[in-house]
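All protein chains but one are shown at their positions in the complex.
When the chains are written out, they are named A and B in that same order, and each has its own residue count from 1.
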Amino acid sequence: MSIPAALRRRTPRGKPTAGRGLRLPLSSCAVAAVLLAVVLVPLLVPLDEQAVDLTDKLHAPSLAHPFGTDDVGRDVLLRCVYGLRVSLLVGVVAALTATVIGTAVGAAAGAVGGRTDRMVMRVVDVFSSVPHLLLGIFIVAMFRPGVWPVVISVGLTHWLSTARIVRAEVLSLRSRDFVDAAVSGGASRWRVGVRHLLPGVLPQAGLAAVLMVPHAIWHESALSFLGLGLPTHRASLGNMIQDARGTLLAGDWWPTLFPGLFLIVPTLAIASLAGVWRERISPRRRSELML
Amino acid sequence: MSQGTGAPEPLLSVRDLSVRFRMRGGREIAAVTDVSLDVAHGECLALVGESGCGKSVLASALLGLLPGNARVGGSALLSGPGPGEATDLLAADEATLARTVRGRRVGLVPQSPAAHLTPVRTVRSHLAETVRELTGAKGQALATATVAAARRAAFPADHLDRYPHQLSGGLAQRAATALALVGDAPLLLADEPTTGLDRDLVERTVDELRGHADAGRGLLIITHDLAAAERIADRVAVMYAGRVVELTEARGFFGAPGPRHPYARGLLDALPERAFRPIPGMPPELGDLPAGCAFAPRCARADAACSTVPALSGTAACHHPVTAPEPAGCGIRSEGSRT
């Protein structure tokens, strides 16, 4: 055909696209760097969490200690990496726990419907009305400090929103014609749930899980900062910020700043990736061709 | 190209319009190919064809609303703003289209009016916003202009304070039409305005649209509903696989002698009021068009000549157009509202 020579490109609505183009590569690079660091660094440089070196305390950032040392002479960079590792572990496991619980509860409530649905959702409302940090503190207080109580605490307090999202999604899918068609075609309840409803909610649930990772990391840090999370000698971002509070007033900024950045940058990167994902699965992006 | 109904200069003049979509993996979709048509003042042109034949893409192209992976070619001259002037809708930039064309010189009557209106706002507030946006009227003048805008589309003034969900389908359609008419656009573009409406509502909607054409506006209606097209159109353009295969007077198309292109003839024969006989096969993929005439694989008249693309000569783009006036059978000429 002879036409293409004359064809011109049209920018659809003149939206600024520059920022959006950079978001994906930047955030994926940040997440990749974080993952590499938390996997590789512990393999290369072991950390003795008990070791202190009081002759070397509160050094400003230098070549030997790029992030400086803290008030008992520990290398801030190394502890940041290890702290991030713990935080990521807690964040990911807790987010997964919360998502599994939330998806199960939400999907069950939505699929069964009726009185069960109403009762379950009232319970969810009751739990949601209590600030979940408070609830989390209550849960960790029942255990000895460690990684797992924090995971349990964060997991058990964060499934509520996922349950709501998944239930709403199931309810909207359940009234679709294609579910009716499946029922009419002889599909059992189980088959409708597993084959038609669940695949429909998984993208939403997955998105909720990814969005929850940064949330869970902050939650872990908050618990540790309050002295209720990990044991105080463990390198965790919350513990480090808590330990460094005193030195900040003396003008030693590095033991606070770097753990703070380690908390902010990865969580922002993960949240940004989740945002890209959300755009991908939202219906208005699905069709590139309007026929 | 046949001139409109006597107007020396058409309101809209589309020449060799082509739209290609570049898909992932380098696949290219030929949604619209070499379409040329005119719409004159006071004339209604109905663009008919199956879903997926490219007619909605054509409408989007005219409004500059194609997605980013689209490439357009050809020209679409909209006469104005001044006498003797014309704007090429395909070459104009987004700012020009947004500020001076959409709503002001081309009014869009949407496919589903209920979805077109914001559910939490009344019809009056919709209209007032558009009036303010397009005319800059304020205060008492705005209120008056809003009521006038509603009256122009025969939207009852006592229903202005209702919300979209409180309107019947017909009134929602009038509200949407009223919005399209606010800017007093000389060209109305109606994209499947009757989909999902009942038959009597379809008739009322197209009669009302016809009224706007009779009042001097140009009307391009895009539809797959042949009965609606028959009721409203002065001329009909039949689209198949992205090309206009027949462009002719509506009277001769729906009545005697009938369409000349075998596809158009088949489409009419498929109507339940006629033979109720489908065209064999299915339309080709726009991403994988056969060489030559795209309708040839489904056509009983096809032969070796059909391996080249037929040009639109006379009224039909066909190497073997139907010439003998076949018995018209029971036409579907209903009690049309046209004069």
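Note that contacts are C-beta pairs under 8 Å (C-beta built on N, C-alpha and C of every residue); 3 or more make two chains touch, one makes a residue touch a chain.
By definition in this document, contacts and distances are computed from a predicted model.
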Omitted chain, identified by the protein name its UniProt record gives, among "ABC transporter permease subunit", "Cell division protein FtsQ", "ATP-binding cassette domain-containing protein" or "Acetyl-CoA carboxylase biotin carboxyl carrier protein subunit"
"ATP-binding cassette domain-containing protein"
Absent chain's touching partners (shown only) are A, B
Determine which one of B:R121, B:K138 or B:R277 touches the chain that has been left out.
B:R277
Using the touch definition from the top, which of B:T118, B:S168 or B:S307 touches the missing chain?
B:S168
Of the residues B:A148, B:A305 or B:V322, I need the one that contacts the missing chain.
B:A148
Interface with the undisplayed chain - residues on chain B
49-52, 114, 145, 148, 151-154, 156, 159, 165-172, 181, 184, 195-201, 204, 208, 211-212, 214-217, 224, 226-227, 266-268, 270-273, 276-279, 281-283
Note that chain A touches the absent chain at residues 176-178, 180-189, 191-192, 196, 199-200, 286-287, 291
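Quick note on the criterion: only the chains that are shown with their structure count from here on.
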Per the C-alpha centroid definition, the whole-Å distance linking chain A and chain B comes out as 49
